[in-house]
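A single protein chain has been omitted from the complex, and every remaining protein chain is retained in its original position.
Coming up: subunit A.
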């Protein structure tokens, strides 16, 4: 099997790696003991068995799923309404066209959310009586917008604001939708930042203050950099979430990927475009999710080595 071959090759490489630290391969005169060889034989057998079990169980699961879906009484109809190749071809270009709006919304709202979230988080940590109203305001803001369902927030802003017919206030559903997204997500991101700020050990602040740094300087140079670094994984997580929620601006009539699919569905009564739009969003999110995983893994690795970080 190829697996065993690859493994033994890797072991050879490991062996060399071990020895470079010592006196060198030839000078060392090391020959693996029978005990080590037996141990490695056993590990290889076990790895081979694990691979076989995994392959078999995947195959069985897939087969069962396939049979259940295909033998469902409504499958032929469902196949036509949700997985029509014809409508998929028709929908894809329009959906992709609409997706450009989602991407732009993500970039602009993402930046706005990070700035606003940071300001709110810092406002919540300010001390001193002068900042009392600011602290209360920031706390009320996060409580309110974290509790308010995003869809209701969007309806209020996108449909409610134009209804006021205020002079000089935009009625553009994209701008209003973006505003609503920013309002909600800033509340989430503010909490992420605040958790980061609070996770920095008080002794760091004490060290900064004992050097003569003011409270603000300690926050800026010592606390915030550490807090932000630690919170990168959860922040990226919120950005992934924001990315897909940009699809909700369609409720105001903005032609994004979801709305583009909606238009075709309305005309054809075939739901395939929704599936297409959904898959496009998933495809857009996957790189970001993988990136988040990678960053998280890197942070964990560092923490395992570093101790203090």
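Annotations for the structure displayed:
The rule is simple: contacts are C-beta pairs under 8 Å (C-beta built on N, C-alpha and C of every residue); 3 or more make two chains touch, one makes a residue touch a chain; residues count from 1.
Simple rule for what comes next: contacts and distances are computed from a predicted model.
In the listed set "Cytochrome bc1 complex cytochrome b subunit", "Amino acid ABC transporter ATP-binding protein", "Putative tricarboxylic transport membrane protein" or "TonB-dependent receptor", the entry agreeing with the UniProt name of the missing subunit chain is "Amino acid ABC transporter ATP-binding protein".
Touching the chain that is not shown, out of A:43, A:214 or A:241: A:214 (per the contact rule at the top).
Within the complete assembly, A:225 is the residue of A:93, A:225 or A:287 that touches the hidden chain.
Of the options A:204, A:237 or A:268, the residue whose C-beta touches the omitted chain is A:204. What subunit A contributes to its contact with the hidden chain is residues 203-204, 206-214, 217, 221-222, 225-226, 229, 305-309.
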